[in-house]
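Below are the structure tokens for one structure; questions will follow.
Every protein chain of the complex appears in place save one, which is left out.
Coming up: chain A.
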Amino acid sequence: MRSFTRVRTAVAACALSGVLALSGCSVLGEESGGSASAGAGEAGAGVDDAASPEADVPYDVVPLLKPDKKYFGAAVEGAPNSTKGLDTYAEMVGKQPNLIEYYAAWGDGFDATGVRNAWREGAMTLMSWEPFDTPVADIAAGKSDTYIEEYATAVRKLNLPVVISFADEFNGHWEKWGTKNVTPEDYVAAWRHIHETFIDVGASNVIWAWSPNIVNPVKSVKLEPYYPGDAYVDWVGLIGYWTIEEDGAFDSVFGATRDQVRTFTKKPMILLETAAMAGERRRADIRNLFAGVTADDDMLGFVWFNHKKRADWRLEASPLALKEFKRLAADDSFGFDVRKP
């Protein structure tokens, strides 16, 4: 009887220690898994794991701010929501663009699908956010806060890098948010307010491109009063086109603006919208474009505006120019996979 009791005690003790060991193991496994994954790098994260809404680690866009190679961008009809036009363009120029620009009105929802589509192709999305119906002063005064917060939350959740250019060509009188309607103070206040809201929500995965039109047509408008400050801007995006009214030198198009911007900031620049008017000079203009971007280390690249709007800026309009474009774009320094900067 006594030996039976002893056996029973021993069995109970064994069972207990077994339970203990098991619970210990599970806890240990969990813990060590945590520290092991802490060591794993985020670099090269594919779209699927980076895009997971639960992603704890915010996407770090800093390596994309000034990459070694140039951005090779395009604004193509339907992209990035539909990749059809993009594929056609890529085939046409012989290289996959890595920056896709599209235009959205203030009040539109965030096109997460588009951004994901582009990302899958190795391209980042540049969204030009245009306040057609909402006064910039109202935005600055916080009247659109709910919208901004929702938008920013969506951007944060997607956790992929996005470039946002708010109210571009603000220095032009032709836009609704241009010099006729908006004061520099309101513009700066609105910009900062949007930026701060995004940061508050944790959407640090936005690259902020401050995008004036080149000063050539509006020489009287000084840019500095419109500048929100280095803490609020990542890129200076220049918008300018080669037209027959001016000579085709790179500096003639962008020089004056660049020089003026360089008086108040050293932020890297990008040609946020550019193209050359169809015509005899087009091939030379394209050559100048590539040469100008290559020559300047602070020039991150360009976005070719491949639309027929006011003029036909599409490359397919002039086969000779397209050929030249294709030849220059083949240079290895243009274009890279934004997923592995």
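Everything that follows uses one rule, which is that a contact is a pair of C-beta atoms (placed from the backbone, for glycine too) under 8 Å apart; a residue touches a chain by one contact, two chains touch by 3 or more; residues count from 1.
Note that contacts and distances are computed from a predicted model.
Taking the options "Peptide/nickel transport system permease protein", "ABC transporter ATP-binding protein", "NADH-quinone oxidoreductase subunit B" or "Phospholipid carrier-dependent glycosyltransferase" in turn, only "Phospholipid carrier-dependent glycosyltransferase" matches the UniProt protein name of the chain that is not displayed.
Interface note: of A:Gly202, A:Pro217, A:Gly255 or A:Gly279, the residue touching the hidden chain in the full complex is A:Gly202.
Among the residues A:Glu91, A:Asp230 or A:Glu280, only A:Asp230 touches the chain that is left out of the figure. One of A:Leu65, A:Met92 or A:Ala278 touches the chain omitted from the figure, and that residue is A:Leu65. Among A:Lys84, A:His173, A:Lys266 or A:Lys309, the one in contact with the hidden chain is A:Lys266. Residue positions on chain A in contact with the hidden chain: 2, 6, 9, 12-13, 16-17, 19-20, 23-24, 27-28, 30-32, 34-35, 37-43, 56-60, 62-63, 65-66, 199, 202, 204-205, 229-231, 234, 266-267, in rising order.
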